[in-house]
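This report concerns only the one structure given below.
Missing here is one protein chain; the remaining ones are kept as they sit in the complex.
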Amino acid sequence: MKKIATLLLSAGLVAMSAQAVPSPQEDLKHFRDYFQRKFPGLKLDELRNGINALDENHRMQWEAMEEFPPYEEFVDKGKALWEKPFKNGKSFADCFGKDPSKVRVKYPQWDAKKKRVVTLELAINECRKANGEKPFKWKKGPIAWVSAYLGYMARGQKIHVVIPNDPDALKAYEHGKHFFYAKRGQLNLSCADCHVKYAGRRIRGNLLSPALGHVTHFPVFRGKWANKSKDGDGLGTLHRRYGGCNKQQRARPFKAQSKVYRDLEFFHQYMSNGMTINAPSYRE
Amino acid sequence: MKKRTILTIGLAALLTAGFGSAQAGHSSKLKAAYEKELAHAKALVEKAASVEGEWRDIRWKKSKKKFLPSAIAAAKAGDYKKAMKLLKIVEFQAEMGYKQAMAQKNAGPQNYGF
Partner (left out) sequence: MKIKNLRITTAGAVLLAAGLVLAAQASASQSALAKGKKLAFDRKKGNCLACHQIEGGTQAGNIGPPLMNMKQRFPNKAKLRAQIWDARKRNPHTIMPPFGPHRILSDKEIDLVTDFIYNL
């Protein structure tokens, strides 16, 4: 009898605490409302342009860049890789389906069997491994080319991350959400400090972009990364950028495609649901 | 004349040897203290990492400071004093990173206003 009472009580507590956590749908609504109130002059799909939407100089530089996009040759390399058969005669199409424009919108997705978030880049490398090919390096180069090609082919479609009503999927989502809001590193900063609370302000010489719409143009082509590479390849994946921002917090960056970053991506991409894909795009 | 020189050299050698072994005893004590400290520091770093609270400059390969690997390198070069100093920084940063993660356990969206 006592046991049952305790059980009921704890069930009640669990139900209560479950109720206290807002659903992803509610989070999304608040997230969007916040930015739309903060930047009342900008339409939802303008916000995805980050600092290029907020500052005239950046906008002009960006528009000039987009006339002769520096990423085009790397998107073409991605296309070639997509079409090139593996040694076993199969190709990416055998993993992802024949239509390259239908791939980007399916990721990140929840893998119910293995209870994990699968990002587009993870799926690309798992496809290679399954076909006896060496996986690509995670943050730049061929993986970013293929991902950029798939993003390019999906331009105009809307981000559509599905978070199933499965406790494990919700746990991964909550983990990513917590990572986004928690202060970390010696400087004690959170992603939200810079990209939510103070979006639109300047930190030293840098304008801070709103997190809403962040993911629409990834992999991104950065001038800074292009300058660092030998052949002007400025493409980098979302997880490469996560590492750079963790470093700014003076926190130790996590490995690209680690559970932490995949969960973060699950939350981060979900917050841009309904926004139009525009990958890849130029940033400074 | 010659005898005297030999004697002097012999005496000097004796003194050096004696001094050297005293130093060796001292340094093996230092080494033991260092090893104990190193194990402690490593445990604290793992604890911070287990809650995703590790800071940048403890051991990340691209950090310019890399306090933990630098401490190990200093000890290898025989500079235990420097190694111990660096380990203290590692311990401080690891403990603060852990505490920070605990304090941020309930972090979430706030009412930011504008």
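Remarks
Chains here go by letter, A and B, matching the order in which they are written, and residues are numbered from 1 within each.
We take it that contacts are C-beta pairs under 8 Å (C-beta built on N, C-alpha and C of every residue); 3 or more make two chains touch, one makes a residue touch a chain.
As the structure is a prediction and not an experimental result, all values here were calculated from the model.
Between the chain not shown and the residues B:Leu30, B:Val51 or B:Met96, the one that touches is B:Met96.
Screening A:Asn131, A:Gln186 or A:Ser258 for touch with the missing chain picks out A:Gln186. Mapped onto chain B, the footprint of the missing chain covers residues 92, 96, 110. Contacts to the hidden chain, counted on chain A, fall at residues 186-189, 193-194, 197-198, 201-206.
Note that in this section only the chains that are shown with their structure count from here on.
In terms of their C-alpha centroids, the spacing between chain A and chain B amounts to 38 Å. Interface of chain A with chain B (complex): residues 27, 30-31, 34, 37-38, 177-179, 181-186, 188, 190, 192, 196-197, 246-247, 249-254, 260. Taken together, the chain B residues at the contact with chain A in this complex read 49, 52-60, 62-63, 93, 96-97, 100-101, 104, 107-110, 112, 114.
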